[in-house]
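With one protein chain withheld, the remaining protein chains of the complex are depicted in position.
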């Protein structure tokens, strides 16, 4: 047991009136909602990168945190980091975690050494997962931080980088498979461009698609049962990324023939950066049949970059979980906190409290969403609006021709009268469940 | 001949040093570039709506313009409007125009009357087109201004509105066909939602797709030879539109099975609203094989809505035409000025000068783009960056498996070294042609 | 009694568990909070323009609403509109209302006729105010809708428009004074520019300042006891407005010598458009000593224009009222709903429900803010962070010279150590009160 958390014990549910900062007020893991304990619905996961690998830097300043596992280029420190990470998972009662290769092991002098170090850390994880019961929600390869990936991974103009990316993903998938990860995620941090002037967009997009196919084929080859997920993001670090948003990814999946094989991991902050609401991206993914998992965080609405803050707005989170529940809830997916402390939040306690607040916010939002769905009033109102479409004539119109549909106007003397969309009434209704 | 333009004669090319406001400085219609006169490359088109139907209102104030064809709800005034419109097309030497049904005829008391009025105006257009040689770039149906369409057209919760939309499109396609329009455009102004709370996104998207299929079937039935174009726009008037951007439309076309049948009409302002550059949308459409035509204008970079201003920045326009030329230039498409005067630009002269400036800007940008493409240095630099991919081993890697590619890393001891992307050098190169 | 609201009775407080759409769940007007009934804290006001004058148009479509007081260019209809307006104020139990001249009377053929009509409506208001007890929060002149103001009012290049603006403000201030308005508001809807190319910014800004001085002088002359408020907005309708945000207005007030005479009316939507949070603008106005009143609404975070929706997010509203309470609460100011129905919300019921939801949201947010302030933990934490500044040496440092301060570093061997900013902890704390 490290002393990083100063003897703090596990965070317990104490209910809404607790005065204890280090307690859950809204998240009672065992509370049964819609027939299942909350913890099985929410499937919380901690992100290794933000909490343990990120050092507090931003474009205008370097590291602010001081952690006993710095410097991070030594294996001993990587092991200490793993100790603290699993302590935190346990303190928080988080059933899952997620990681990139680069979060958990220092880069080696060669690819082989990097992979061996990853495997060594996987041995440690395997043991700790056994001991603690913590599971792996997903693994992924970091193909954006190292200098070699500066112009992309699978979309790099240099085919050797494509090979390197293949090797990186293979190594990470192998580890994810060994650790029984429930998903494998691809985030194409630099699969995009800085300027069209030096970019062959068609070629790069084709390579991205081919790489994805190879990944899926490899998944089947090794018998990995988890889902392959793509995490869309419109930009940052690049000016424009190929997996811009859910709709864009869908077009790529169709071209790849993978729309039944691959789903999306939707991040609130990325939705916002792309000009969408979180619930839009969730609803669209569900409509397209490619909803997989969520990266829960919040983006500052007045900042133009990805701020990855802990969620704290219950009404917003409720609308997101409402879409998740309408999609049938999570299967392999879960609620991964892709959220980091502000760089001024220096203390070990902050690390705990950021997650406690996020988990409480999610629980409150989720429970409101469940009440809303169970009550059924919102769905009733929505469906009532489309009643006309359930009739035989309307359905026939869809099957027929433009001319048939057009002919109805004069034949039946149609002069459609608008009816209220009742947006404010529905917004009020939503607020009743919060 | 109306006296709206106060006896102004046709705008002539007078060259860069002319001091005459009412002359072209950069657009010489007969100047041969890449083997073809400029006018055949650029295929300028005037938009009926902004120049003749819009009255200068904005969300905070009503009409500012005073035109002899107001009020627009009388057929006599519609005829006068047509006179002035064709006078302007002729004064500017614009080879094409575009219109919505609602721009050219007052709404009738019934659908039949509206259609008859449209047909009557088409008779007038037919005669004027004969007389002037002006052609129709495209027609389209306005399915967003009338109250009946407030909740969408093909995506309306009321199936009768779907029928009404079908009748509207049929009438407009019939007229477009009769007038030998080179394209038919669909802009889904209210095919989107104001709030997800009352919206069945999957159903509405399905209806939009089915409607599109019916439109394409009808095109073939009547033997219309023009292209069917969708004009993407992310939002405004709705909070979120189904045809958000090129990538989104592509996914819909794939679902509709229409990616070989339908192309896109890309507007600069809509690209900007969606968070993309104009050249991005053009390059993506070309990469996806769905580039059709352009709505040329400019959006104010500091305004969050669609400002539809005349283009005036030559370097930006050059990058756009460079993509058009790389796509092989226009076939059925053209350069439609979807641009309107500022509402303080009250005079008939402003209407002429807005277009003169826009045409000059386009001509200057186009010629720079042509020089750039003919010179070949930019394409050389781009291709050089991907040289590695032309080798046999790289191509094999794409055909093989993830494991094959991965295996190369250790087998060949790959340690890829980044090379400069040379963005600034290429930006300088572009500036040499401007 | 009109039958516009179909016999609906006054909205009553029924508590959080009520199933009645037409009831308050969170707003109990007589609930005492911090020693005063809620209604005296919140000072709700209904905006005449959005609810009664706006017809549902947007830049892509015309009127959607059907109201018995249309067309609005007849005095009889203006009287009917007033009847319905006061019925609604009464149904909602709103203690205040606000109006522009143009909301309440049709424009006359001359200025004199316009003013006479305004006065006639003021007679009606006076009587209705007596009967109902509803009071006037503020009046204002609409100097942006009519064609004459297309290039600004006090900042118009034409001095005759300045005169017209003076006459308009004088007439509205006279009426506001007569009706015992608690404030008079200036929103400079077109006091800005479309293009710098035709604008003398210094001159226009000087005129805006001089106009403001004249307004303040007139206020004193007639003995109007209310506050003069400026409502900042960054843009829309213009590209850039002179009263961009609170900080910009402050600079103008300083130049006018009016920073003690004039305050600001802060609108949530305008704050967002200017790139600020609502609470930022409130906190800054308080810091500068110019906080006056609020226009409560919400802007869609994904739309780039002013959407003026009813507030529905309690946590956001709570942070806003927290700043209001820290500023000492409202004196002459209040909570004016500068919010409009969505244009698809056609029914009289929607008009009621939009306000009911907004009032409940405000009440819930306000009560949370009050608990937070009374509890004191947040203020304690904030103050603790600055403890060092309360010491004598720190205070002396501010009074001394740069050299004195600098000298301390070496003299005292200063090596300041950062301490956690505890943002997440504080965000969790806030959530406890919601």
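Remarks
In order of appearance the chains are A, B and C, and numbering begins at 1 in each one.
Convention: a residue touches a chain if its C-beta (ideal position, glycine included) is under 8 Å from a C-beta of that chain, and two chains touch if they have at least 3 such contacts.
In this text the structure is predicted, and so the values were computed from the model without any measurement.
If you put the hidden chain back, the residue from C:91, C:284 or C:325 that touches it is C:284.
The hidden chain makes contact, of the residues A:144, A:291 or A:389, with A:144. Although one chain is not displayed, chain C still touches it through residues 110-112, 147-148, 150-151, 156-164, 166-167, 169-171, 194-203, 205, 207, 210-211, 214-215, 217-218, 221, 234-235, 240, 244-245, 247-248, 250-251, 254-255, 274-277, 279-280, 283-284, 286-288, 319, 378, 381-383, 385-386, 388-389, 391, 393-394, 397-398, 400-403, 405-410, 412-419, 421-423, 426-427, 430. Hidden from this view is one chain, which touches chain A at 57-64, 144-147, 149-151, 189-190, 194-195, 235-237, 239-240, 273, 300, 302-306, 342-344. Within the complete assembly, residues 21, 25, 64, 272, 275-277, 301-302, 310, 312-316, 341-342, 344-347, 349-350, 353-354, 356-357, 360-361, 418-425, 427-432, 434 of chain B touch the chain that is not shown.
What we mean here is this: only the chains that are shown with their structure count from here on.
A rotation of 180 degrees, rounded to a multiple of 5, brings the CA atoms of chain B into register with those of chain C. Mean C-alpha positions place chain B and chain C at a centre distance of 40 Å. Per-chain CA centroids place chain A at a distance of 36 Å from chain B.
Residue numbers of chain B whose C-beta contacts span two or more other chains: 147, 150-151, 194-195, 235, 240.
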